[in-house]
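Just one protein chain is left out here, and the rest sit where they should.
The block that comes next holds chain A.
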């Protein structure tokens, strides 16, 4: 084969000529992200296939062993967050506390991002455990279990309390491009858990609107909570309550026909506008 032919053939084979100078290979299927996936599956009670080959069982064991070590280190690292923030420094202190050398922080290539992600997952799990014990309500057509949702959001927000000073940094870390997907996954699993345990079994379009709406309320409340200095976070609670009322009004409006809904839609819009302008004097 002549030289020219070789060149042409290799040009054909190699389409991806332009590549990054230094790229991070995604060859880590047991990465920390899979954790939330597993949790979602568990909660949705998906049928587990009964025939698992011994090899994959072995692999599962390995993954579990590694996950346990990672979670142990992360758990210890949380103790150092008030002191050194959501950082690699906390991770290496955590590794040391767990009995490993400080260099083991390399297990978490995302650094602080992985720590924040772990904290979110842990809080979501705790919230699910608590919600299971709360009294169940029958979800009737066009009513929203507002008290349940308010309690759930507040319980979840108060879990941030020990780390409140460092939480703005954590929120910033979550918006970094390489952490966004993890952050959205945990947020969606949070609102999904809340909706499921509040009795939502809808299979129509409401499934989406409820979850997206709730995610919006949660994130807004999180921001409000950061600057809330009232005792027992009373202001945050009333903020959450009024956001849920807004959502209720919007949902009611969507369920009605346009003409009959006009006054309520207007009221909702008006209240929202007042809230935005900060001249809502009801509270």
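The definition used in the following text is that contacts are C-beta pairs under 8 Å (C-beta built on N, C-alpha and C of every residue); 3 or more make two chains touch, one makes a residue touch a chain; residues count from 1.
Simple rule for what comes next: contacts and distances are computed from a predicted model.
> If you had to name the missing chain as UniProt does, which of "2-methoxy-6-polyprenyl-1,4-benzoquinol methylase, mitochondrial", "Trafficking protein particle complex subunit", "RING-type E3 ubiquitin transferase" or "V-type proton ATPase subunit F" would it be?
Matching the unshown chain against "2-methoxy-6-polyprenyl-1,4-benzoquinol methylase, mitochondrial", "Trafficking protein particle complex subunit", "RING-type E3 ubiquitin transferase" or "V-type proton ATPase subunit F" yields "2-methoxy-6-polyprenyl-1,4-benzoquinol methylase, mitochondrial".
> Which listed residue, A:103, A:165 or A:266, touches the chain dropped from view?
Reading the full complex, the residue touching the unseen chain is A:103.
> Which of these, A:95, A:116, A:153 or A:214, touches the one chain of the complex that we don't see?
Of all options in A:95, A:116, A:153 or A:214, contact with the hidden chain holds for A:95.
> From the list A:66, A:79 or A:161, pick the residue that touches the absent chain.
Answer from the full complex: A:66 touches the omitted chain.
> Write the list of chain A residues that the hidden chain touches.
Residue positions of chain A that touch the missing chain: 3, 6-7, 10-11, 13-14, 16-17, 19, 21-25, 27-28, 30, 62, 65-66, 69, 88-89, 92, 95, 99-107, 109.
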